[in-house]
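Removed from the display is one protein chain of the complex; every other protein chain stays in position.
Letters A and B mark the chains as written, and numbering starts fresh at 1 in each.
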Amino acid sequence: MDHLMKITDLNVVFHIFGADVHAVRGIDLELNKGETLAIVGESGSGKSVTSKSIMGLIPNPPGEITSGEILFEGKDLVQYSQKQMQKIRGKDISMIFQDPMTALNPTMKIGKQIMEGLIKHQGLSKHDAKERAIELLQLVGIPNPEKRVDEYPHQFSGGMRQRVVIAIALACNPKILIADEPTTALDVTIQAQILDLMRDLQEKTGTAIILITHDLGVVANLAKRVAVMYGGKIVETGTLDEIFYNPKHPYTWGLLSSMPKLHAKTDKLLAIPGTPPDLSHPPKGCPFAARCPYAMKVCIDHMPEYTELSKTQKAACWLLDERAPKVDPPSTIGVGGEA
Amino acid sequence: MGRYILKRIGYMIVTFYVVVTLTFLSMKMLPGTPFKFANRLSPEQLNQLKHYYGLDQPVPVQYLQYMWNFIHGDLGGSFQYGMQPVTEFLMQRFPVSMQLGIESMIFGTILGILLGIISGIYRGRFLDWGMVTLTVVFISIPSFIFAAILQYFFSVQIRIFPVIGWSGPMTHVLPVISIGVGVMASIARFMRTEMVEVLNQDYIVTAQAKGLSTSAVIYKHAIRNAMIPIVTVIGPMTAAVVTGSLVIENIFAIPGIGSQFIDAIVTNDYPMIMGTTELYAALFIVTIFIVDILYGVIDPRIRVSGGKPS
Partner (left out) sequence: MTSSNHDITKDLFTLADLGDTAADKIAGESVSAWKDALRRFVTNKGAFISMIIIALIVFFAIVGPHFFGYDIDNQDVSRANLPPKISGLEWIPAFSGHENGVDVYKEKNVKTAYWFGTDQLGRDLWTRTWHGTQISLIIALIATLADVLIGVVYGGISGYFGGMTDNVMQRIIEIIAGIPNLVWIILLILIMQPGLLAITVAILATSWLSMARIVRGEMLKLKNQEFVLASRTLGASDRRIIFRHLIPNSIGMIIINTMFSVPSAIFFEAFLSFIGLGIRSPQSSLGSLINDGYQMLQIHPYQTLYPGIIISLLLICFNIMGDGLRDAFDPKLRR
């Protein structure tokens, strides 16, 4: 199957305070038409940088894509100029952001903010663009859109603003929608509404979604495939079921263990001890070695390669090497409290 | 909004009342009241003066009389010019000062905003560094020193502009630059800070993610948001312009209230000093008021909710 987007060996470096921070270190990813891929990881794992790279929004300086390619419908976006990227952004690939409170221009009517992209990419007249903006507001479930189209962001609640942000992103029927922590800043009840909305919209429009999050609950809700990132690398990828029910990488185990569970026998939350590696001096071996309870001598100096576990699942861990001792995943990783 | 305006007008009146009262009190406390200048005045004038101020009456009565006169636009007579009403002088000279002030503000604000925007867009680059340095220098150097330098080079050395005077566009250039450069630097600095802050906002990324061109992002999203707070500095800036114009009018012999004021200080013309002081205060208070209201009008967040600008 031809991929809608294929990222190969992407490397992103930030030159900050005389040091080079290797935020993304050689990741490979594919995205198929209409599917939802979740990129999961804690802050600083490189997931947001990856999404910004796809959008061509890495600020340069200090950021720089040092190597790799991002093929979108066969064309390499890394080689695109800013001008060429402007034609892609908002039209073929668009993005929704974490904090709806700050993602909208406070001094511009929301209608106008939706119309901008339509006028630029689809050449609509002001009048038609406004019609379409009202349609979009309706689509994302904003009541009374004819009136609200002329209001300013501060007149909307957080959840409503996130709906507006989604309307802006979907304005030109993009092929890919990147959602960077779309629900993190919202109340729990609103989170569910927004996730429902995104699922509905995906069914209607067939847009592929790249979901960036640290919240496995959101992942379970929306994603079909999952990539787990740690220390600028993808440590494990697989289908939703594979990652949740048959994870192979100790970091994935840690993530799953730290997820609060409804029916868990213990009310203790399990944390992964330690902090993520300093990416200005990235570790030579496995980035997770320093925090990994199963770390072996080999892990410290040698980066493990991927082990293909099924057609869809692979993980980078020395434990999967035949020479490694056999380790069973901890019992705490069970989803939904079956454990 | 209406309530807010009313509240502000209330404050304005209280403040101005305090100023006028303070002025009256300092007049009472002045070392040597008008009688100190008895030697400059004829006996009739002296009597006239005594009678005029009712100085034989108790202070509270004098105060009421003073306020009464003040409300009726009578600020007393100038010692220097044979008791000619101060109001007359002020009315005659005020437009000149106003013109100088407005020209300087326009010059400084427009240039300052432009420089600030450019500096903010190119932050961290050499161009930005140069502008930041330049603005510190221009903010620091007092306007009268700047005026002296301009005068020396452009009027004494290469005679492009007249040394002094206020007649025709050429005479406006140096005074307006002298005052305006400080305004320019302050506004450029402020504008740069705002611009950098706005460019770091999430909604700029949203705009970029829509595929807008860089220039569209800057024009439609960044500049407008960065410019709104500029209104807040224009108020205090007016005070600086008044301070500046005071000396600048003196240096370039411009017939405004500033040069009149310094003249009055030098000749101990107390009624004139008081009148000018009150005029300056009124000007300042009204400007701050207008600026606050303007801010409310420009910023939709305040306009709709009717809240107090923070």
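Convention: a contact is a pair of C-beta atoms (placed from the backbone, for glycine too) under 8 Å apart; a residue touches a chain by one contact, two chains touch by 3 or more.
Source: prediction; values computed, not measured.
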Visible partners of the omitted chain are A, B
Based on the whole complex, identify which of B:I102, B:A148 or B:V297 touches the chain you can't see. B:A148
Just checking the interface: what residues of chain B touch the absent partner chain? 11-12, 14-16, 18-19, 22-23, 26, 29-31, 123, 133, 136-137, 139-142, 144-145, 148-149, 151-152, 156, 163, 192-193, 196-197, 239, 242-243, 246-247, 250-251, 262, 265-266, 270, 273, 277, 280-281, 284-285, 288
Take the complete complex as the reference. Which residues in chain A touch the chain that isn't displayed? 273-275, 277-278, 289-291, 294-300, 302, 304-308, 318, 320-325
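Note that only the chains that are shown with their structure count from here on.
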So what's the Cα centroid distance for chain A and chain B, whole Å? 53
Which of the residues in chain A end up touching chain B in this complex? 55, 57, 61, 82-83, 85-91, 94-95, 97, 99, 102-108, 113, 116-117, 120-121, 152, 154-155, 165, 168-169, 171
Using the touch definition from the top, list the residues of chain B that touch chain A in their complex. 124, 201-203, 205-214, 216, 220-221, 224-225, 228, 299-301, 304-305
